[in-house]
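A single protein chain has been omitted; all remaining protein chains appear in their positions.
And now, chain A:
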């Protein structure tokens, strides 16, 4: 993950957020947040009270006192607005900085006539490139927009997007054909087809999402808002009924005291920070280089029960590699290695290339006359080369067994034993024959990523089940699954197997996340509750999923789950904190309301606050400044620790519940010591 904008508050962002804090005072906007809207009404009433006092009213206390209450209430509103605005500004800045790289870069547009490319290249601004057009990129060029390589291969520096400094190779055909705008070509040249219309990229959609207009409340946010609105209603009842109670006890209460009590009691802290928390969740995803298509997706990620992970790239490093040549009895090892290498010269698969690497023979040793390369077909399930009188074939053991036995030759027992051996150790055996006689076995092995076991252990503690998806045979799959520590695996997986597995899990009520890149992953990506498409993947896959990972990093799913959990936890802990705060506020304000008429209630003033006015002011001031103090926590999120649900609850209850009760006692007392100098 790249450290972009590490500082929480940057100058220009703060300036923009400050302006927005005032703009958001518009009651139409405030109305979306019921808790803060009631504060807005309270502030408005205080404004009228102040005007009333200016016209000569004497029953409501001094003008200065009322004015301070008004100002503090206004600040409470502004702080809450600021929290939302700064979260929006940060998200937008993050998305914009990504978007900026793709605007106004010169693009080398290749004109086409029908299916033909013209040789001439015209330089145009990147924003003019339309979907379906082609452009050329050479060494040193910035790729102007998202696209798919149709011709060539290039090393590309994607650090602008991913923060990863090591260059990657992108080539035409296959799953690595996609390029992202803003990245830089380091060597070679490629022809690229544009895949998105200008202004319709995922980033553009994400920016719209952060900007509020298209931001919808997520289901959990709605439920929480109901809870908060409920608490607000309780305190409306408490405060309204307090008026007749106080009259009955002959204790007049000023309007300022009433409104202060009310504003302090309603959960303004969480009410003010709620939307900031949601936006920050999306922003955190973006910082992890994941573009989310909705806030709901992030929330759902926290609930994921089952994670489908592709073996290749997630659990193992890249593809299988040849690790051993096992010559058959009576065959010279060197001869076997040469034959094995010959059979792989034309083999473009990563496995084939790794055989050549392992053989490490000089190219001239592999020069033969008039070689005829035999391609792999589903029917023969083997490939190889013919030259002169020699026919070399390489393939799965059953395919080669059929080949040799059809020719009347026996399949050697010791080779069969080796094949079983390799399979049960998680390797893949490839048997090589020469003129229909078995000459040996090539062992291919997966290399499991270092540290992956710990990550799966962490997931298990979170309650997430991991499932490895692989095209390997069940034996190999089982071996790797055990070695890597995943909970389940799908062997010999076809795209529909993934789909069926997801459906079966969902049938049991589980939420499933998966990552995919190919077009054939699209249905499963759409079916999964959280579908993360790799940015290098096909357009179809990106459209089907609800997130796009710019890094193409399959382990990113784990991070996404943690971001989701963090989002929910931040909401929960701040709600608890906010409500727990009320205990101290009661002990500050309630005695202050009645002490004048019922001096005995001094016994309730356990904080020993200076005077009723200073007690009330201290409580509202504390209530206001706690919001900006918690903005960093809301934006960063509460740290998630995979220690099991009960332990986590205990920890958060202790920090935010007990802390929420104690902190305001100290805070209000300290403020009172200052305010008490004047009141």
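Here is the rule we use: a contact is a pair of C-beta atoms (placed from the backbone, for glycine too) under 8 Å apart; a residue touches a chain by one contact, two chains touch by 3 or more; residues count from 1.
The working rule: contacts and distances are computed from a predicted model.
Enquirer: Mind telling me which option in "Superoxide dismutase", "Aminomethyltransferase", "Protein FixC" or "Potassium-transporting ATPase potassium-binding subunit" is what UniProt lists for the chain we can't see?
Expert: This omitted chain is identified in its UniProt record as "Potassium-transporting ATPase potassium-binding subunit".
Enquirer: Of the residues A:223, A:372 or A:417, which one touches the chain left out of the display?
Expert: Considering the complete complex, A:223 is the one touching the chain left out.
Enquirer: Pick out which of A:18, A:366 or A:601 touches the chain that's been left out of the picture.
Expert: A:601
Enquirer: Looking at the whole complex, which of A:249, A:447, A:504 or A:629 touches the chain that is not displayed?
Expert: A:249
Enquirer: For a quick check of understanding: of A:91, A:302 or A:352, which residue touches the chain that isn't displayed?
Expert: Only one listed residue reaches the unshown chain, and that is A:302.
Enquirer: Among A:51, A:64, A:169 or A:233, which one is in touch with the chain left out?
Expert: Touching the chain that is not displayed is residue A:233.
Enquirer: What is the set of chain A residues that contact the non-displayed chain in the whole complex?
Expert: The missing chain touches chain A at positions 219-220, 222-224, 226-227, 229-230, 233-235, 237-238, 240-249, 251, 261, 265, 299, 302-303, 305, 460-465, 508-510, 564-566, 568-569, 571-573, 575-576, 579-580, 582-583, 586, 590, 593-594, 598, 600-604, 640, 644-646, 648-650, 652-653, 656-657.
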